[in-house]
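One protein chain omitted, others in place.
This part shows chain A:
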Amino acid sequence: MLENYLPILVFMGIGLLMGILPLALGMVIGPRRPDAAKNSPYECGFEAFEDSRMKFDVRFYLIAILFIIFDLEIAFLFPWAVALDTIGLYGLLAMGLFLGILVIGFIYEWKKGALEWE
């Protein structure tokens, strides 16, 4: 069974190569004429003031945290769905309870306005 994964490893290597090769080729074939204006970050013609890594909206962070909870949930659902026909009604009810708790949390964060963007 494990030897089935060898082609995947090879394919991943080739995938990386398909990224590196054109890049390297482009850097070799393309010209290189550096210039202070050309190499400065694009700011619609303005001089770049300072470092661009500024503070950003906390909501992006909130989305990332919510994502972890839900993605973990999906990670639990995957093996459950595969084994669904062997675990029967008990498995179904157990997952119903588990999903139910998640839904309560989801309703709570909805009511709290964690999903609002204006």
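Here, contacts are C-beta pairs under 8 Å (C-beta built on N, C-alpha and C of every residue); 3 or more make two chains touch, one makes a residue touch a chain; residues count from 1.
Everything that follows uses one rule, which is that contacts and distances are computed from a predicted model.
For the chain that does not appear here, its UniProt entry gives the protein name "NADH-quinone oxidoreductase subunit H", which is one of "Xanthine dehydrogenase molybdopterin binding subunit", "3-isopropylmalate dehydratase small subunit", "NADH-quinone oxidoreductase subunit H" or "Cytochrome c biogenesis protein". For chain A, the residues in touch with the chain missing from this view are 1, 4-8, 10-12, 14-16, 18-20, 22-23, 25-27, 29-33, 36, 38-44, 48, 51-54, 56-57, 59-60, 63-64, 67, 70-71, 74, 77-78, 81-82, 84-85, 89, 92, 95-96, 99, 103, 106, 110, 115-118.
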